[in-house]
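Not every chain is included here, but those present sit where they belong.
We call the chains A and B, going by the order they appear; numbering starts again at 1 in every chain.
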Amino acid sequence: MTPGSPGRASRRRAPHLAVCSRSMASKTPVGFIGLGNMGNPMAKNLMKHGYPLIIYDVFPDACKEFQDAGEQVVSCPADVAEKADRIITMLPTSINAIEAYSGANGILKKVKKGSLLIDSSTIDPAVSKELAKEVEKMGAVFMDAPVSGGVGAARSRNLTFMVGGVEDEFAAAQELLGCMGSNVVYCGAVGTGQAAKICNNMLLAISMIGTAEAMNLGIRLGLDPKLLAKILNMSSGRCWSSDTYNPVPGVMDGVPSANNYQGGFGATLMAKDLGLAQDSATNTKSPILLGSLAHQIYRMMCAKGYSKKDFSSVFQFLREEETF
Amino acid sequence: MTPGSPGRASRRRAPHLAVCSRSMASKTPVGFIGLGNMGNPMAKNLMKHGYPLIIYDVFPDACKEFQDAGEQVVSCPADVAEKADRIITMLPTSINAIEAYSGANGILKKVKKGSLLIDSSTIDPAVSKELAKEVEKMGAVFMDAPVSGGVGAARSRNLTFMVGGVEDEFAAAQELLGCMGSNVVYCGAVGTGQAAKICNNMLLAISMIGTAEAMNLGIRLGLDPKLLAKILNMSSGRCWSSDTYNPVPGVMDGVPSANNYQGGFGATLMAKDLGLAQDSATNTKSPILLGSLAHQIYRMMCAKGYSKKDFSSVFQFLREEETF
């Protein structure tokens, strides 16, 4: 289940020819910071491709498995930067990313000139740009490369990466990201990887809630849910949420709505991404009327016991009947 | 361009075998009430299929063309009902439909037992149910069969009809509707044709505004519009509004956004359909948070000069830059 994941058509480009010291020997160590639910399987896929790792996580326990497998664990991001000139960061929030880069023992304290720093965290694009500036001052390169796809996709190497940064460095990033995902899409300047992810997930949230509202209204007006879904899907109401991930139990198999909204993409994560969309919209003075309201709806769902359910459970949230 | 039009998969059923007086001789006259922009080409398609027509419109001028072609024009809906036992009504609002059926000279004054009355107006499903009850009391049959597709589709016989009513009568309705459209979909009991149309168009409005917001935000965050559309379309944000009818000028050819939002499906019509969705939701106590807000947005657009532009012009409405 991979909300937000661009499909088949990844961008395949000719390999980048400019030889730079860092990529000459492609199996030099790669740094990896953030070994959580997502970072863990991603790092393992790098290992499977033969890259020695330099590992750091604020929770030492998260590193143990890698240490046992013979990888090198260090005690702070700065030490990762001292030992590796290509580093992947995979962190939960903007604040964690800032700390890992600019903190007292952050990457920037010891980063080598020419290093390639790829941040796969989903954070505010304005923060990505800020980090890129600081990295550039040190003579290194920063790219934002948020993923779409969940833990399952991370394990099966099916993630999609949306990459922002200098185009000349895209091939170098692709070499590593291609070991962890099946699609690596170049989006433009630094921050546009984040932007693409945020815009997609905002539209996803809106069309999911819209699908839930339309299905619920139709059912109350006497339509059979399967028939209504069929009509929508051959009409102009068609969307991914109606034809691939329908939120109404009984309409489709193999989706969270068929399994009591277990698994999938949690309402909390959707609320977080909508918070980023909100911040970006406020910063750029872009009106997002439905996006804002979608954000508030997921916010409320999180407060009413839906935080761990798949985000398609908004149908369940809306359908409850009035009682008198 | 046919917002709301279910595609290829129309419902093909075995012809209805029960012989009833009305359909014995299939080319007996058919009544047609409401010869406006849509009714005019629809009635002409019935003529082309060899059906003699009994015509009525509140504006006598609308009938002239048919009179010249040899069809019979009468002076009120009741007179139509006296001369035809199959009648199509195609009227702009609930109030017009109520007048045509229950008014002082309405159909019900002279309707014959066993008549088939098909209302193709887009109106409140609660009104359709009300009319059906009154028709039934007179021993006749009522079906709601709103269309999707615009004037062009009406001319080229490409309309889709979403039909609500007794299933046993569907084949009889299909015989006539099939002369005017390429898809005739059975939706369930009376009112469900309206319900299906309303639900589809509400979801369409929501995903169109969502697409406009996401595209606008992405552009302000530095993404190329064509690239962003491509990413959305291979991802979970994909919808009819993003992949078939993209609202951003320059992204697609042959859609209203490529032609200054001329043609297509006007913002006023979308506002009207959202008003019906709102009414239905209020009546059934169904929460439609995004649907309500979408309604208000089209309402405002109509007040700000967008009433005659295609409904995808919401992108233009949102994109205007703040000036200081």
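Here, a residue touches a chain if its C-beta (ideal position, glycine included) is under 8 Å from a C-beta of that chain, and two chains touch if they have at least 3 such contacts.
Predicted model, so just to flag it, every value in this text is computed and none were measured.
A.B. asks: Enter the number of copies in the whole complex; the displayed portion holds 2.
C.D. replies: Counting every copy in the complex, the total comes to 4.
Keep in mind that, in the parts below, only the chains that are shown with their structure count from here on.
A.B. asks: Using mean C-alpha positions as chain centres, tell me how far chain A is from chain B in Å, no decimals.
C.D. replies: 41
A.B. asks: Which chain A residues qualify as touching chain B in the complex?
C.D. replies: 2-9, 125, 148, 160, 162, 185, 187-189, 191-192, 195-196, 198-204, 206-207, 209-211, 213-218, 220-224, 227-228, 230-232, 234-242, 244-245, 277, 280-281, 284-291, 293-294, 297, 318, 322
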